[in-house]
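Our next item is chain A:
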Amino acid sequence: MLLEVDNLQTYFFTAGGVTKAVDGVSFALDNGQSMALVGESGCGKSTIALSIIGLVLYPGKIVGGRVLFDGQDLTKVPPREMRRVRARKMGLVFQDPQTTLNPAFTIGEQVAESILAAGGTARKAAWDRAVAAMEEVGIASAAERAKQYPHEFSGGMRQRTMIAAAIARSPSLFIADEPTTALDVTIQAQILDLIRRERERLDTALLLITHDLGIVGELCETAAVMYAGQLVERAPTASLLSDPLHPYSRALIGCVPRLGSRAQRLPTVGGSVPDLANLPQGCRFADRCPEAMDICRQDMPEIIRLENGREVRCYLHA
Partner candidate 1 sequence: MPKRVGSKCESDHSLPPQSRISRREFLSGAAGLAALLTLPSAASLVAGCGRRVGSGSGITIGLDRPITTLDPAMHRSRTVQAVVRNIFDGLVARTNDMKVVPELAESWEVVDDNTWRFIIRSRVKFHDGSSLSAEDVKFSLDRIITPAAVGGQSSPRKGLLGPVSEVEATGEHEVVIRTSEPFPILPDMLTFQEIVPAAYVREVGDQEFARSPVGSGPFRFVEWRQGERIVLERFPDYFGGCPGIPPLGPAHLARVTFKPIPEVATRIASLLSGEADIIQEVPSHSVRSIEKQARMDVAACPGTRTHYIGLNCTIPPFNDIRVRLAANHAVDLRPICDRVLGGYAKVIPGPLVPEAFSYHEGLANYEFDRSKAKSLLRRAGQLNVRVELDTESSDKELAEALAAQLSKAGFDVRVRVWKWDLLQPLLAGLKRCMFLTHWGNASLDPTDILVPLFRTGERGNFTGYSSKKVDALLISANTTFDPDARRDRFRQVQEILHAEVPAIFGIAKQEIYGVNSRVRNWSPRPDGMLPMHDVSVS
Partner candidate 2 sequence: MRLSFVSYRLVQLLPVLFGVALLVFLMMHITPGDPVELMLGQAGHATEEEIQALRHEYGLDRPLHVQFVSFMGNAMRGDFGTSFVHKQPVSAVIAARLPATVELTAFALLLAVAIALPLGIISAVRQYSFVDKAGTLGALVGISMPGFWLGIVLIIIFAVKLHWLPVSGRVEYGVGLDHVTGFYILDSILTRNGAAFWSALRHLALPAITLCAAMCAVSMRMVRSSMLEVIRQDYILYARAKGLPESVVVLKHALKNAMLPTITILAVQTGLLLSGNMIIETVFSWPGVGRLAVGAIEARNYPLIQAIVLLYALVYTGLNFGADVLYFVLNPRVRTR
């Protein structure tokens, strides 16, 4: 198993109280596999990403659980070693290429830097590899453009650059946090295509974090739905999309617009996410759940494993 997240708990200790951004999440991802973490913004999915790469910043803290990566518990690894793991084995793409590239350095420099960080490469060679990676992700005349600054790049181009930086060092885990959210629809497709292609080429495991179920089908074998810091459902993508079990998943899928659908109005999920610093006693979705029962408000449902390998956290399936 490449990555095994086991009962991960990441809390933020703020002045307003303890915010349980990630509260007992477990999942696993093997080499070459791909998985999506789906959820509304604020549900803790990005915190999972940060927990995996060991960059949960003050006042956040991993308070429980393990993150096994290549058999090593990353929560116990010293920062210096953690940095090496990140540099050698992980590739990241973030949501907003506008702000994630440093405005003060050239594109090539920032890509090359990522190669240098992995170690074992000379500066000149790193630059060449950076240019090659940029070509690989489809940036024309990469040698020239590598000398340009981020503000001279379009959003899509910047995102390609980020992917180039990630793949240039052939990571074993590729984490993409909302990689297309900030982009135009047409560009989105290109970028998704690029991610899929590169993932297959390098046989990298992919952890895709998104709120957009629409893109999950194209990229990931499995999908996990997150709600208020917890996983509520995990299933092969196809099954999830065709037959969501959890009422939240259903609501979420209902929100995905389908081309050709004639619906006058897009359905929405009513209500809002509970305050992570002040969680209800029972099921966290109970307040918004159309099928909520008394027990749902009393007790927190456990994850239930179904025979077909699916997992769901709901009393409806008990």
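Note that a residue touches a chain if its C-beta (ideal position, glycine included) is under 8 Å from a C-beta of that chain, and two chains touch if they have at least 3 such contacts; residues count from 1.
The candidate set was assembled so that all candidates are chains of the complex that A comes from, given by their letters.
What you are looking at is a predicted structure, and each value in this text was computed from that prediction instead of being measured.
Touch, as defined above, links chain A to just one of 1 or 2 in this complex, and that is 2.
Of all the residues in chain A, the ones that touch candidate 2 in their complex are 53, 55, 57, 79, 83-88, 90, 92, 94, 96, 99-106, 113-114, 117-118, 148-149, 151-152, 165.
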